[in-house]
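Yeah, one chain of the complex is gone here, protein chain that is, but the others are all in their spots.
Chain IDs A and B follow the sequence of writing; residue 1 opens each chain.
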Amino acid sequence: MAYFLIIVSAVLVNNIVLSQFLGICPFLGVSKKIDTALGMGAAVTFVLTLSTIITYLLQKYVLEAFGIQYLQTLVFILVIAALVQLVEIILKKVSPSLYQALGVFLPLITTNCCILGVAILVADGTYKLPEGLEPNLLTGVIFAIATAIGFALALVLFAGIREQLRFSNIPKGLEGTPIALIVAGLLAMAFMGFSGVV
Amino acid sequence: MKSLKVILNGLITENPTFVLLLGMCPTLGTTSSAINGMSMGLATTFVLICSNMVISLIKNLVPDKVRIPAYVVVIAAFVSVLQMCMEAYVPAIYETLGLFIPLIVVNCIVLGRAEAFAAKNNAWYSALDGVGIGLGFTFALTLLGAIRELLGTGKVFSMTVFSENYGALVFILAPGAFIALGYLIAIVNKIRKA
Partner (left out) sequence: MKGDKNMKLESNFKNMVLVLTIISLIAAGVLGAVYTVTEEPIAIAKAEKQQAAIQQVLNDFDRLEDETVNGLLVHKAYQGDAFVGAAVESETNGFGGKIKIMVGFDKEGNIIDYAILQQAETPGLGTKMVDWFKTDKNNQNIKGKNPEKNKLTVTKDGGEVDAITAATISSRAFLAAVNLAYNAYAANSGAPAVNVVSGVTQHIAADSIAPAVADTVQVATDSINALNE
């Protein structure tokens, strides 16, 4: 049950994009159409889960074992970059159609700060957990998956609104990025309604 | 003369926040007050100057295909140096900015400038480009932080302008960050066109 609370907390209450401000670049850049938003969400979920597991193990059995935590940022970003490359190669072989849709955005995942952010949070054990749970690999992975789902949810919702926006009359000065940011603000306000649930 | 032009380019023509729309995460995440925004901007400026300079110096020694990973290593190294120095000498600011310090590594501005400028110019101009872009970023973050702090709490740089009771708290919170930046960009667009 407590594990379920992690998911509710990470997806709705402390949504990574709308209340933690991580992963804003793809949130604004890849949200013009629902299809691409879904693809990006899926890619991030996959990479985020994998990278969290790998970086957690690296942190516990290499960095902490040898007392070289100060290399954390360096090692983590290299692992993530390598992982993204790997995913790209595999995707190219296994699903060329998905690769075509996501090809442009996959390299962007490397510089998606929610990947590195979550990796650091989980490795340091500073992510938010419900009462009675300890930071470990299991809760870390659940947190990572839930965070990614939260990212995908925010992205898809936002893309849905933006698709509708094209048919609306927008004040001239607000066209483009400004209106997108204001819509994101309203979405964030809606998500604030969840605060206090967990 | 070119030196000045390089700096002004980063500050105004290619302002990373208002014009290029890069590095949105720290822009929204660390601007709950003017001083926080400024600290984040200056931290990023430090990384930008150092990484731009070093990358420009080593650009001919790096084979093209491993260019990006090599640049990332350089940037990550400077970010870690900054992280340790801040924890040692300005622990209060280090704690406020928290996760956003290591996340400078994935700030698209830094890697973007490495690719777009440092890989093509000499070390001197690359460093100047770092100064210009960094100050442009700092300016944007400080401005947004000041606006949010003023509207939210009635203060700027912790100096009271009007009573906190008249502040709209939402500007300190997440939604206010998005909305304030949205209107700020709209205003900047208007000024640029005029």
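Operating definition for what follows: a residue touches a chain if its C-beta (ideal position, glycine included) is under 8 Å from a C-beta of that chain, and two chains touch if they have at least 3 such contacts.
Predicted model, so just to flag it, every value in this text is computed and none were measured.
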Completion exercise
Answer for the absent chain's shown contacts is A, B
Handout entry: Listed residues B:V6, B:L21, B:A34 or B:A76, member touching the removed chain
Key = B:A76
Handout entry: Option from B:V66, B:V161 or B:I187 whose C-beta touches the chain left out
Key = B:V66
Exercise for the section: Would you write out the residues of chain B that touch the absent chain, in ascending order? Expected result: 32-33, 58-66, 69-70, 73-74, 76-77, 80-81, 84-85, 87-89, 91, 95, 98, 152-153, 169, 172-173
Handout entry: Where the missing chain touches chain A, by residue
Key = 1-2, 5, 14, 68, 70-71, 74, 78, 126-132, 195-198
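Convention: only the chains that are shown with their structure count from here on.
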Practice task
List the centre-to-centre spacing of chain A and chain B in whole Å, with centres computed as mean CA coordinates.
Solution key: 21
Handout entry: Parts of chain B lying in touch with chain A, wherever the complex brings them together
Key = 21-29, 68-69, 72-73, 76-77, 79-80, 83-84, 99, 102-103, 105-108, 111, 170, 173-179, 181-183, 185-186, 189-190
Practice task
Using the touch definition up top, name the residues of chain A that touch chain B in the complex.
Solution key: 18-25, 28, 70-74, 77-78, 81, 110-113, 115-117, 120-121, 173-174, 176-182, 184-186, 188-189, 191-192
